[in-house]
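Sharing a structure here in structure tokens format.
Left out: one protein chain. Kept in place: all the others.
Letters A and B name the chains as they come in the text, with residue numbers starting at 1 for each one.
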Amino acid sequence: MENLFFGVDYYPEHWPRERWETDAALMEEMGLSVVRLAEFSWAKMEPNLGEFHFEWLQEAIEILGKHGIKTVLGTPTAAPPAWIMEETPEIYPVDSNGIRRGFGGRHHDCQSNKTYRSHIKRFVTAMATTFKDNPYVIGWQIDNELGNSHHDLCMCDSCKSAFQDWLKEKYGSIGVLNKEWGTYFWSQDYASFEQIPAPRRTVTGSNPSAMLDWKRFCSDLIVEFQQYQIDIIRDICKSHFITHNFMGFADKVNYFDLAKNLDFISHDQYPGGFFTTPPHEKNEVLSAALDLMRGTKNQSFWIMEQQSGITGWETMGRTPEPGQLALWAQHTIAHGADTIVFFRFRTCTVGTEQYWHGILPHSGKPGRRFRELKDMIAKLKPIMPELKGTMPKAETGIVYSYDQNYAFQIQPHHPELNYVEQVVKYYKGFYERNIPVDFVSDKEEFHKYKLLVAPLQYLMNPELEKKYDEYVAQGGHLVLTMRTGVKNDNNVCMSEMELPGRLGTIAGIEINDYDCLVGCNTEVLWIKSNKLEPMKAEKWCDIIELKGASVLAEYSSQFYKGSPAITEYSYGKGKVYYVGHEPDHRLMQIFNEYITGNAGINLLPTTPDGVEITLRSAEAIDYVFVMNHNNFSVKVNLPKEWEAVFTGQNSELKPFQVDIYKAKITV
Amino acid sequence: MENLFFGVDYYPEHWPRERWETDAALMEEMGLSVVRLAEFSWAKMEPNLGEFHFEWLQEAIEILGKHGIKTVLGTPTAAPPAWIMEETPEIYPVDSNGIRRGFGGRHHDCQSNKTYRSHIKRFVTAMATTFKDNPYVIGWQIDNELGNSHHDLCMCDSCKSAFQDWLKEKYGSIGVLNKEWGTYFWSQDYASFEQIPAPRRTVTGSNPSAMLDWKRFCSDLIVEFQQYQIDIIRDICKSHFITHNFMGFADKVNYFDLAKNLDFISHDQYPGGFFTTPPHEKNEVLSAALDLMRGTKNQSFWIMEQQSGITGWETMGRTPEPGQLALWAQHTIAHGADTIVFFRFRTCTVGTEQYWHGILPHSGKPGRRFRELKDMIAKLKPIMPELKGTMPKAETGIVYSYDQNYAFQIQPHHPELNYVEQVVKYYKGFYERNIPVDFVSDKEEFHKYKLLVAPLQYLMNPELEKKYDEYVAQGGHLVLTMRTGVKNDNNVCMSEMELPGRLGTIAGIEINDYDCLVGCNTEVLWIKSNKLEPMKAEKWCDIIELKGASVLAEYSSQFYKGSPAITEYSYGKGKVYYVGHEPDHRLMQIFNEYITGNAGINLLPTTPDGVEITLRSAEAIDYVFVMNHNNFSVKVNLPKEWEAVFTGQNSELKPFQVDIYKAKITV
Partner (left out) sequence: MENLFFGVDYYPEHWPRERWETDAALMEEMGLSVVRLAEFSWAKMEPNLGEFHFEWLQEAIEILGKHGIKTVLGTPTAAPPAWIMEETPEIYPVDSNGIRRGFGGRHHDCQSNKTYRSHIKRFVTAMATTFKDNPYVIGWQIDNELGNSHHDLCMCDSCKSAFQDWLKEKYGSIGVLNKEWGTYFWSQDYASFEQIPAPRRTVTGSNPSAMLDWKRFCSDLIVEFQQYQIDIIRDICKSHFITHNFMGFADKVNYFDLAKNLDFISHDQYPGGFFTTPPHEKNEVLSAALDLMRGTKNQSFWIMEQQSGITGWETMGRTPEPGQLALWAQHTIAHGADTIVFFRFRTCTVGTEQYWHGILPHSGKPGRRFRELKDMIAKLKPIMPELKGTMPKAETGIVYSYDQNYAFQIQPHHPELNYVEQVVKYYKGFYERNIPVDFVSDKEEFHKYKLLVAPLQYLMNPELEKKYDEYVAQGGHLVLTMRTGVKNDNNVCMSEMELPGRLGTIAGIEINDYDCLVGCNTEVLWIKSNKLEPMKAEKWCDIIELKGASVLAEYSSQFYKGSPAITEYSYGKGKVYYVGHEPDHRLMQIFNEYITGNAGINLLPTTPDGVEITLRSAEAIDYVFVMNHNNFSVKVNLPKEWEAVFTGQNSELKPFQVDIYKAKITV
């Protein structure tokens, strides 16, 4: 693919025809070379069944093309038009209360509905055929942010039936399902797959095994929904790439699965958040999300929507400070993005997203944001070809699993226990010390990592146990945590052994008792090196019995005072650490220092709070990014031999400043 | 109309026939001369279709009449009886989830339903005909508190269809609607009006233009529902007045519109609140509500329900302290009420409102409340005829708009930004300094005001811009605020100019950037007069560029530190102030002092906290009310020349004391 480093999401249909030329010229002035178009404009392209109007889109593509801007087309299937919905209201999704949602937003589509599929078939075929040979069109985005907004959707009859088919496929016979789900509990035995409901609201309680399968089914349905469109487009547009815009830690769909048949994945990066965290997401969460995105395909990626102003719908977030938008964009490059497409070029004057601000304000007059990003692009563009496709040298992996996440959503144990938050806590231990991390699926190879952190390995199976065993036996250092080995893959508690099941052998421990820390914490002492400052175990305490392991930290309150809190065990050529609780921040720091030291993890320079160093490695050289996330200046102390890409080495970073160096890192 | 100053809401049908005489005698003893009757008693008057029983009501009216008490009749259409609902369950309203509500409360009526209208036609015709010549009946209240309880109601098929008709009427063609709503966003184009939904719950998001039209439609439906009954009664009862009981800052219906065809408006005043603010509403909110009520028709008004004891349904509020009920009643007079009808005479022993206390307790034995109000009435009655119809001399107006309120309900910007609260913040600036204020519709004439505060002029149109321009050009002082000129009347963002649009010319400023203060405030300094105490901008900051204006206050934190926070600009013969944020209390005080000084607003004496002075002006003389809202005594310093209406001038006010003076105020 040609070099396309910066772009925007653009909606020519939102603006008068006479403005298009102006917009294209401004884009060119900014240094943009790619746009995403049309991903929400079905009604404009097919106002009535079979009456196609692609001419406006072709015209826009050509105007942009003449300004050196290539087009990625979105299939508009996240917003079926009113005439489809009027004809087939069964397409509206149904929620867990059995209430059918209405028209007026987006994502109002049941993804299993057969009639909707036939509309997609007709439309996407026509669109792909129209644009397959357009010289400016280079690729496709399927739908938009699949999984978004479908939290407790869809539980309609079509989805129920699709779920039943999915279960048939998985279990073969209803007898096997009854056994695996343990339906003997509360008399829930099914005589046939047709009796199995979508998990609408019950009087009380639900079956955790059924819920886990439902969540997997919902993910698989989305993957299959995407594949349905991939198949159409691949067949017609042989030379175009296909991608989809992911959403970081969103979890309705398993992104490892969704990534599989895409040429590359894209990601929507909004540090300003989706109405959640004022004023913006924490730095380690932003970095972790990008590393996860890279990990879904273990490959560099696109940002298909990069924040370009205040985010907001009914309410808004803080305005990005001067320099902050540019920092956020470079931050995504530092973590593996090859192309940054800003959302959106000009702030929309109508509809739900009037206050999801673009580069240009409502008035269309270039202002602070335009200038800032234009300057950033001018600075970065020369280095982008060298960076393209490079990846960090991570010696450390964190195992990430959608199934584990689902299982903890179904049964959080502690009211505040959250899988992603706990994973990010471990990530932060590395992040604060500028240690590159990969997120790894448990289906992937572990051996390339010196150190592997596998938090909350709650669902367990013999193959995965064997992988961990072999990883350690051959020299890997593995961190296991509380709630490891509790259940089988169908969310049923193991009953053959004490916790953590067969992994007890490689951890050198056994757990016969535990405490859920509702409304309290337990004190912990790091006894390994006589650091006697009291720290805290949060949410949960495994009460550990040693079966060969030695003690790094112990509980110093509660009735299990004096019993091990963190253990270390040498197994084969490697080591296993077991953390029987959720450590607080200080304990995580001490633990991280200890395990990275043991594993021989090479270190980048340390930096003050809010300054992050990361790298992308080409064959001959590493590109080191030094980023000041703070809105004040800070001093840094970098190796003299690092060669500044832009200017001389800076010992002081201005607010939101990013420097890039060429270096040969021994990591 | 004859002089009727005090009355009660009375329910003879709730008590044994033999008690009616006793009640009438007690009312006469209290000095009451008017009752409202029957507004919830449809089933008693028509127990079966066409079987009318008005005889009990006629008898009650006569008994009361013989005690010198006139009757206002309420049409009982806020509580259709069970036999209507059983026959036509489609009359039950449907909520945004599509759930049809049931029997057992009140307001269970869809106001667009055609069958319900025919029931109203039949019943109201019969009732009006029955009472048109009754010598004791003087007027009518239509329904009860229209808009109350209908928060997300009604979204039934009938209302959907009525909404579609309303839109047809407004836009003429579906093409115009599509353009004005910007339905190109998210592919929401409609092929016909019949495709447009009532805004039931979507999967996610909604169109702000559609939502605004929905809210206007709901208001118009209520106005038309009232008009339907007005037409019937006007036709039959030529000599009777027609009114309706409003609810202060309630906003389901635009009260300016609802007031239009009424002879006068009435208001229900419950300082004890509707289950909201313990122990009772703030004084400035109570006063502002009364001033808004007066402003809806720019005319003195009735209180149709005045609090007479603890308010409550399932839970209750505080008991009024001795003297407080009398204060509250006189407070409404001070703000323009001519007649006070207390709700209710005797506390009901049955039903939802068992604990919405009347003057008499459940036992019917006159007690503290009876004595207190009787004394107050005896004191006030002599002065009431002089006060009747008089109005305050307000030199200051605050522009009040239901449309602006709706627009901020749809998109509050900041999670805590509330149109009414911000309006009341400006009102409080005047209230604390005893400066009379009118609330003014933006359809009204502005020129009579020296000073006009127009908060949050978010929706804007050329006519209104012109009105503001002319008002200032001809010498008016105008206060504009943050979020002025953002949108057109259809809730679409302006795109031709920077903010605040064409009003930038009269304000001498331009706004290219802004900040939503989620989770923080910005510091502000009033630099005009070197008051360097730090104050706070809340919720929002416009980052203002001067185009001729001078700076009164500037931001002193955030990246826009040093940029203007409040500006002043001379335009034509007048002045425009622009406040780019929501000021905190102290800043509002300083700002208020500055602008009233500039505008030459005449001042009443200042008073301690909780003591309010207001006035009603007759041609020759002003009636000044001095009211102590506190439950402790306070000293006041009043002009010696003020002539006490009741006794000599008091330099100390007892708890809840109200004094009235005759004076000639130069305001």
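The working rule: contacts are C-beta pairs under 8 Å (C-beta built on N, C-alpha and C of every residue); 3 or more make two chains touch, one makes a residue touch a chain.
Values in this document were obtained by computation on a predicted structure and should not be read as measured data.
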### Listed residues B:P47, B:G172, B:G548 or B:G597, member touching the removed chain
B:P47
#### Entry: Absent-chain contact - pick from A:F40, A:F345 or A:Y514
A:Y514
#### Entry: chain B residues that touch the omitted chain in the full complex
13-14, 40-44, 47-48, 76, 79-83, 86, 93, 97, 99-108, 148-150, 153, 278-279, 310, 312-319, 321-322, 347-355, 361-365, 367-368, 631
### Task
For chain A, enumerate the residues touching the unshown chain of the complex.
97-99, 181-191, 195, 197, 199-210, 410-415, 492-498, 512-520, 559
